[in-house]
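Note that one protein chain of the assembly has been removed; the remaining protein chains are unaltered in position.
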Amino acid sequence: MSTIELRKLTKAFGSFVAVRDADLSVSAGEVVCLLGPSGCGKTTMLRMIAGLERATAGDVIIGGKRMNELPADQRNIAMVFQFYALYPALTVGQNIAMPLHYEKLSPADSSARVKRVADILHLTTVLDRLPGQISEGEKQRVAVARAIVRDPNCFLFDEPLSRLDVELRHTMRSQIKEVLQGLSKATVIVTHDQLEALTMADRIAIMRDGSIEQVSTPHGVFARPANVFVASFIGTPQMNLFEADLKASAGGTADVTFGGAPLRLQTDPAVGRLAPASKVTIGVRPRGLTPVSLAAPDTITTAAELIEPMGAETLIHVRGPNKSDLRVVVPREKRVAIGEALHLRCDPRQTHVFDAQGQAVRT
Amino acid sequence: MCRSACVGLRAKGNNATADFLGMLHMTTTALPPPPTAPDAPAFLTPALDNWRGAIAAALVLSVIAIAALPAAAAFWTVGALVALVAATFVVNAFRRHYYGGLLVAPAIAMLFVMNIFPLLWSLGLSFFAYQSNRQTMKFVGLHNYIQALTSDIKAPENWANLQTTAVFVVCTVAAQMLVGFLLALLFAKQFPLRRYLLILVLTPMMLSVVAVGVFYTYYYDPTFGLVSQVVNRMCGCQYVLMSNRAGAIGGIVFADAWMWSPFVMLLVLAGLVSVPKYLYEAASIDRVSSWRSFWTITFPYIRGLLMLALLFRTIEAFKLADLVILLTKGGNGTMTISYHVLRIAQEQNKTSEGAALSYLLLFVVIVLTNLYLYVANRRSQEA
Amino acid sequence: MKWQTKLAATASAAALAMTMGVAITPASAADVVLKMAVPDWPPTRIMKKFFDEQYKAPSGNKVILDVDFIPWPDFYTRVNASLTSGEKKYNMSVADSQWLGAFVEGGYFRKVNDYIDADPGLKATMAEIHPAFYDAYSTYPYKSKNIYGFPQFPDVLVTYGRKDILCNDDEQKNFKAKYNTKLPCTGEEMDNIDWTLFQQIGEFFQRKKGDMLAGKPADDDFYGIAYQAGKGYDFASMQINGFIWQAGGDIWDETKAPNSHAEGVVNSPAAVGALDHYLSLLKYMPPVVKTGTMDIFKSDELFREGKVAMNIDWIGLGEASLDPKTSKVSDKLVFGMTPGTRGADGKMIRWNNLGGQPFVLMTWNTDLQNKEGMDFVKWWLSPAIQNEFAAGGGQSAVKSVYTDAKYNSYRPWNRAWAASLDWQKDVWHVPPFFDLLTQQQDQFDLAITGKQDAKTTLNNVAKYQENLLKEQGLIK
Partner (left out) sequence: MADIITKTPIWEKLGFRKASGVSEAGWGHTALAAIVSLIYFFPVLVIIITSFKLQTDALAVPAKLFPTSLFGLLPESMTFKPTLENFTSVFSRAFTNGGAVENTGFDRFFFNSLFIAGTSVLLALVIGTLAAFGFSRYPLKGNDTYLFIILTTRMLPAVVVIIPVMLMLRVVGLSGSYLGIILLYTAFNLPFTIWMMKSFFDELSPDVEDAARIDGSSDRRVFFKICLPQVLAGLAATFVFGIILTWNEFLFALLLSSVDTRTVPVAMSQAVSGGGIGVLWGLLAAIETLFLIPVFLVTFFMQNQLLRGVTFGTVKR
């Protein structure tokens, strides 16, 4: 049984609350990413799971056992640190073998295990070097090797790829994912890079200011953001969010006023439950806006301001009603001149309505 | 950018000294070579940066001055010539952009004048028969050294004093390292009031040696002393700590170790608090036992400092004289070689004999230091 | 610029301060400065005070006595280093009598016969000085005609006693019962103590804490006798020499060089017996004696704190006993001459090593400085000043002063002073004095701490001295 369950986990440093009432469960073989901006409490949460910080309130349950009181060394977990925490006085091989001393293996077994993970992570040639003498990518792999060399309850990764350059990050990402897939352990990865989270995780927990805002699959957080924060945090280019006044809504069609101009949108039927004349936030992915040739009740009238070719597509910054900035992604073939008027239609599948509290309105 | 490679290369050299420093992670950062400078002046050009010429001229003139002029005038002449040579070096360095040399020059000059020159002076003196209270001087070659090593009156005494010194060095350095290390472990945590308690432990090394010595005679005094009073009360007997050799040595070692353990503690503590915390966290996740994590994580961090502390304290222990003078006057088999040198050179005014003995002592210290550096270095390369 | 400005400001401030330190205000041209190195203690403080208050140079010059008061423990180190480094800093200095040879031979201390011969008044004063002190303080070689020094503070050993203990009726009665002798109580009775009686007093007054002492339970362990038995400087030798001379032995006699020897004299049976006698009394003394650090200060401290009944020590330490601030026995004091050895004929044989210090002039002084210095000496040795000095706590070796009836009233120990003068001798004054002394002290310390017997000790001393003196060409 390799699961992690957090119940109402809270950590306060004096009056500052780093993590507040966090609930999360990770099942065996599942990879969960803790994603959020710097200082949102994700590392603190990971350290509480590891036992490096003591929870102020709530429970940490690993493998079905409550672990709150146990120090890190009795929780049987493996962790990869942000700066790898390689023991500077030991060789790579000795570093990897370090967790094995606890299991009291024979030297032969131990070196066989080290050899095996070194093979997996392509470290065989550097086993005799000191950490100061190897490259960043190798250090990263040593840190992973040290984690997988034994059979822990779960894996924890703290910003594992943050110190690598873009290319290396890409390869390491797939390598780590590959390694993890073969292990069927509960894994928690802390990252502030959404691409990392989206590619590596089975589920993503998005955190802000110590609270978990949403836990869902990569597809889920992208397609069905639970609130304005998640909507704005996930996806590049960022989702367009604008405030509007709801006039009336029925049967999946809503009439709103956006910057003085009326607009008719296809929305989730649940919008109908909102009181008329309430403030809402409309979120539309840049790829969910399509320029059409003529103005219509369901289009927003804007003017192109800045054009950024992105290769396959083109990103256009447009000026909308009430001087709002909107981003539109159009296919490469579509040519737009600066100052040209654009009438944008919203794709109902990529249009989200958030209520005055910022929560998504959905069935 | 060859920084780490350069260090690595140097650390593999055979010179024990350089290795030791390499072991201490003394990294050096090389700068790109300075922009092209004018060529050095020819040997015979009378230029202010012609240091080769200046050295040659100064040597010749010095010899003439020493031979021809009265002592005081010769002194000043030679001094002026040395200053001239130094000036040519500085001008040379300046013209050719040897900034390293310019930066180091004041320190070297200071050390030369105040340390190295007097040392050479007394080295020279050790080849003469010279007593400072009698103004006659006669060249005797190695006589003073031979006497110190073979004379049937002086040699056994020197040898016995050296042995006593060895006992002191071993005991007091061991005690200081142990106590200092334990104290450092005690303070290597963050706890309430740590700041205030730490300064209490650091205080002994700020005291004046005279006061410490005098007050320890008071603590050890059989009639008035606190130690004796406590022991007398407990055993009901008459306790005299310094009445035999073991007691006298123990008493001096205790006072010395008490005074200087904080020094070791300071160095070790500095090492302990600079171990990154995340290494301990990783170790606890990897379920490394605390014994093992001490040897694999903590010890590598403080090893350099422990060795440095050991080196500093050993050198100082060889010079142990003040506490001996204050506590026993060298009685009860506590006569150290340094006190012996002090008596010969200072009280009995046998300056050249004292100098010779000092250089023999320096030789012992340097041999031991290098031996120690060699061993330390071997250990660090194995690790 | 901030950094550089600060740096420049700091540097110039430091430079300024240093220049001020270098330029110690020099005396104006007409003044004569006599720079004098002295140990820091009352006799020299009094001298400086008298000089400042009373001295007017007969020449009419303005003479300034610039005194460097150096604490006792470092006095020799400081003066020796100053002289031998050629610093030529001092014009006058207090010295120990034994240092004369060491610094005369090297050309530091100035022979002053010419000045004395030129001044009949001064010559008469010199003749007034007790011969024991004149020989020890002024002459080098010892007892020759060459004059170098003048008494600054002449000193002898006396016995310090506790009236309240010694005169206690119970103690008197018990002592009489045990030894069939009267326990000495007054100064006159103490003058008559021989080493046997001294030993009996030591044996009698060994009291544990709580034992009865003078009618009361003792509040701490108590001992009868104490004398110097320390390894430092000359502490044990000064007492042991007295024992040796009294027993008919001798130390190496420099006045008979180059024909006198150390071997056979220093370790003669009489000397060995004397050292044994000295050692045999140590067991009655406070326990600190076992550590070899019972010097004159420690035994004095024990006496002042009321831990011993009788202590043999220099007069120079006496003032502290009289001061209730530093002494618990200030009102219970009695003084006598030091013990002698009872000869076969029942007469007392007395010898002791003298103490105290002379002061000297330096060879590099200008004539004017020497002249003013000699005028100062003459003034210092004049009876009026010597009397005033004695009244203030000093001692005088000038006959007209110490024979004056009022002399004894100055201090309680002065009664024993004049009587002791006739049997004082001094140790060696030869240049290798410190070699002789340190080796001898080392050996005595081994004997005192029980590591070797008297015979071995003196054999070692004799062997070393014979060798050293031959090496130095002092004996054949």
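Letters are used for the chains, namely A, B and C, taken in the order the chains are written, and counting of residues starts over at 1 for each.
Simple rule for what comes next: a residue touches a chain if its C-beta (ideal position, glycine included) is under 8 Å from a C-beta of that chain, and two chains touch if they have at least 3 such contacts.
These numbers were taken from a predicted model, which means no experiment stands behind them.
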item	value
Option from B:M110, B:M137, B:L178 or B:V375 whose C-beta touches the chain left out	B:M110
Per the touch definition above, residue among B:A67, B:L200 or B:C235 touching the missing chain	B:L200
Candidate in contact with the missing chain, chosen from C:G316, C:G373 or C:P431	C:G316
Chain B residues that touch the omitted chain in the full complex	1, 3-5, 10, 15, 17-18, 20-22, 24-31, 72, 75, 98-104, 106-108, 110-111, 113-119, 121-122, 132, 183, 186-195, 197-211, 214-216, 218-219, 223-224, 226, 229, 258, 266-267, 269-280, 298, 301-305, 308, 315, 318-319, 321-322, 338, 341-342, 345-346, 351, 354-355, 358, 361-362, 365-366, 369
Touching residues (missing chain, whole complex) on chain C	3-4, 7, 10-11, 14, 17-18, 21-22, 24, 39-42, 45-46, 49, 68-69, 71-74, 77-78, 81-82, 84-89, 219-220, 297-298, 300-301, 305, 316-317, 319-320, 322-323, 325-328, 392-393
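FYI, only the chains that are shown with their structure count from here on.
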item	value
Shortest chain-hopping distance from chain A out to chain C	2
Most widely separated chain from chain B, with each centre as the mean of CA atoms	A
Central subunit by CA centre of mass proxy	B
Whole-Å separation of chain centres (CA-atom averages), chain A against chain C	92
Length of the line joining the C-alpha centres of chain B and chain C, rounded to whole Å	39
Per-residue multi-chain contacts in chain A, two or more chains	none
Footprint of chain B on chain C - complex, ascending	76-77, 80-81, 83-85, 102-103, 105-108, 220-221, 230-232, 286-288, 290-293, 302, 305, 307, 431-432, 434-435, 438, 442, 445, 449, 451, 464, 467
Touch list for chain A against partner chain B, complex	50-52, 71-74, 76-79, 81, 83, 85, 87-90, 94, 98-99, 101-102, 132-133, 146
Touching residues (chain side chain B, partner chain A) in the complex	4, 276, 278-279, 281-289, 292, 296-297, 299-301, 383
